[in-house]
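Structure, as structure tokens:
Up next is chain A:
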Amino acid sequence: MINEEVHDALPESVFGIDLENDKYELIYIIWSHSNRLLLQLRVSLEGERPEIESTCDIFPGFEWHERETREMFGIEFKNHPDPRLLLLPDELEGAFPLRKRFQTDRSRLDETGITPPKTPTRTGGANQ
Partner candidate 1 sequence: MSPNILDEAIDVWFGPQHVSAHGWATKLTLVGDYIVKCDPNAGYFHRSAEKVLEYRTFRQGSLVMERMCMLEAFLAEYPYVAAVEKIAELEVPDRAKVMRTIMMELSRLHSIQFWWGQFNAELGFFTMALWPWVDREYSLDAFEELTGSRHTVSFSTPGGTRFDFNEKVLKQINRAVKRFEDRLPKFRDMQMGSPTFRARTKGIGQYTAKQGLKWGLSGPPIKACGIPMDLRKDAPDSNLAYNLCDWEVPITENPDHPGESDALDRMEQRFKEAETSVEIIKQLLPQLPEGPIIDAKARAKVNRLPAGEAYGRVEGTRGITSLWLKTQDKAQSAYRAKIRGPCFASYYALKDLVPGAKFADFIVIFGSLDPYPGWWDR
Partner candidate 2 sequence: MVGPVNGGVMLQFDFFTWLAGIPDWIYGILQWIINLVLGVFYWAWGIIEWLWAMVFSPANFMFLFRAVLFPGLIFVVLTLIWAVWFTRKLWGRIQDRRGPFHIGKYGGLQLFADAIKLIGKETIIPDNAKRWMFRFLPCLLLVVVLLPFCFIPWDFDFWYISDLSVSLVLVFAFLTAVPVVSLLAGWVSGCKYSLIGGFRAANNQFAAEIPMIVSSAGPAMLAGSLSLMGIAQAQTSVWFAVVLPVNLATFLIAAIASVGVFPFDAPVADSEIIFGWRTEFTGIYFTLTYFAEFAEQMLYSAIIVALFLGGPVGLPFLPGAVNFTIKFIITFFFFVLVSSSFQRLRQDQIVHYCWRYLLPLALLNVIFAMLAIVYLPELAALLPLGGP
């Protein structure tokens, strides 16, 4: 429907957010210049590996965004034409780095001036 109504819709980005406890949000951002309209679609997903239909047939520009979201968060996009890793090296396949439970090396966190959180974000998340 977007395709017919808004003829110059620009697929800006698709990305995920990890709200903890296996809840995810997926945000689609589409911009139309002729209508000066910024559209933000928010989808809530649940589960260890949530699934959703891919939008690549409507907006080809989302293909790489969905690939990146899949490798970073583990959200499966059904019927995606090219579900390979985009940015990550092969060792991190299945590690889903942008999830909160993926701990990075924070040994120098005090140099930034950030006080580390009192409670760890999730137990059982050793460096993967």
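For anyone wondering why these and not others, all candidates are chains of the complex that A comes from, given by their letters.
Following the convention adopted for this analysis, a residue touches a chain if its C-beta (ideal position, glycine included) is under 8 Å from a C-beta of that chain, and two chains touch if they have at least 3 such contacts; residues count from 1.
In this text the structure is predicted, and so the values were computed from the model without any measurement.
One candidate among 1 or 2 touches chain A in this complex; it is 1, while the rest do not.
By the touch criterion stated above, chain A contacts candidate 1 in their complex at residues 7-13, 15, 17-18, 27, 29, 31, 33, 36, 38, 40, 59-65, 85-89, 97-98, 104, 106, 109, 112-115.
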